[in-house]
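Got a structure for you, questions after.
Only one protein chain is missing from this complex, and each of the others stays in its spot.
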Amino acid sequence: MKILTRTIEFSTKGHTDIIDLTPRIRQALAETGLQEGQVSVFAIGSTTGISTVEYEPGLVKHDIRNMLEQFAPYGKNYEHNKTWGDDNGAAHLRSTLVGTSYVAPFTNGQLLLGTWQQVIFIDFDTRPRQRRVALQFLGE
Amino acid sequence: MKILTRTIEFSTKGHTDIIDLTPRIRQALAETGLQEGQVSVFAIGSTTGISTVEYEPGLVKHDIRNMLEQFAPYGKNYEHNKTWGDDNGAAHLRSTLVGTSYVAPFTNGQLLLGTWQQVIFIDFDTRPRQRRVALQFLGE
Partner (left out) sequence: MKILTRTIEFSTKGHTDIIDLTPRIRQALAETGLQEGQVSVFAIGSTTGISTVEYEPGLVKHDIRNMLEQFAPYGKNYEHNKTWGDDNGAAHLRSTLVGTSYVAPFTNGQLLLGTWQQVIFIDFDTRPRQRRVALQFLGE
């Protein structure tokens, strides 16, 4: 049994920008040579999210944003914003709700995802950011 | 330390049908013979969810459905539906929000769940489906 930690970096546009991590995870998995195990995907930062979705523009550019805007709208004057003079209270709330941690199993060197199921990173912050995600592979 | 991957299959009714996975997980755990470790539960498919709940009819048949209907109603005309001619945009949104990945620890061969805490699979899709869930046991 081995444990291997990798960090991937990329830039985002913020405002619930949704990035498909699946190709990067597949590549990193292939490089480990592991056949059976799991990858923990962890988003570093308190205005981020990790989840899965069918990565198509209707959901990714519109529907997810509209859903989240209903209960954590960007324009609202949150107590968080008053504390720090920030404008990103909505981003923190979305992160706490969606979560920043995901575990995906693999067998025969292949992730056990559904055909239309991709692992996504979401940047909820209110500005473009440089982001890091930890990929930790456990297996043999 | 061992890693053992099992897949369980079952049929659902869709429309936020909630299945108690706990007995199947307990049985699979007993079959592994592992005493200390964790099980990763991963729902394969982009219109599914994994979480925990007290599995009683009030929550499972009514309250959870009513809550989710507020922010991702089934009848709405999502951009996703326009993209594919689908009718299941709400199912995808619920999946992204609830999540499809769960990790539960065990010691002395017993899951560390609360007395009224069951691990559930949710089928958010708009029709009956045959489903697969990966159970990956890590431990000794």
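In order of appearance the chains are A and B, and numbering begins at 1 in each one.
Please note the rule applied: contacts are C-beta pairs under 8 Å (C-beta built on N, C-alpha and C of every residue); 3 or more make two chains touch, one makes a residue touch a chain.
What you are looking at is a predicted structure, and each value in this text was computed from that prediction instead of being measured.
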item	value
Contact with the hidden chain (one of A:Ile25, A:Leu59, A:Ala72 or A:Leu112)	A:Ala72
Absent-chain contact - pick from B:Leu4, B:Ile19 or B:Val98	B:Val98
Interface residues of chain A (partner: the chain not displayed)	1, 3, 5, 40, 42, 44-46, 48, 71-72, 78-84, 89, 92-93, 95-97, 99-101, 103, 134, 136, 138
Touching residues on chain B - with respect to the absent chain	1, 36-38, 51-54, 56-59, 61-64, 67, 70-71, 97-99, 102-105, 107, 112-114, 116-118, 120, 138-140
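The definition used in the following text is that only the chains that are shown with their structure count from here on.
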item	value
Centre distance in Å when chain A and chain B are each reduced to the mean of their C-alpha atoms	19
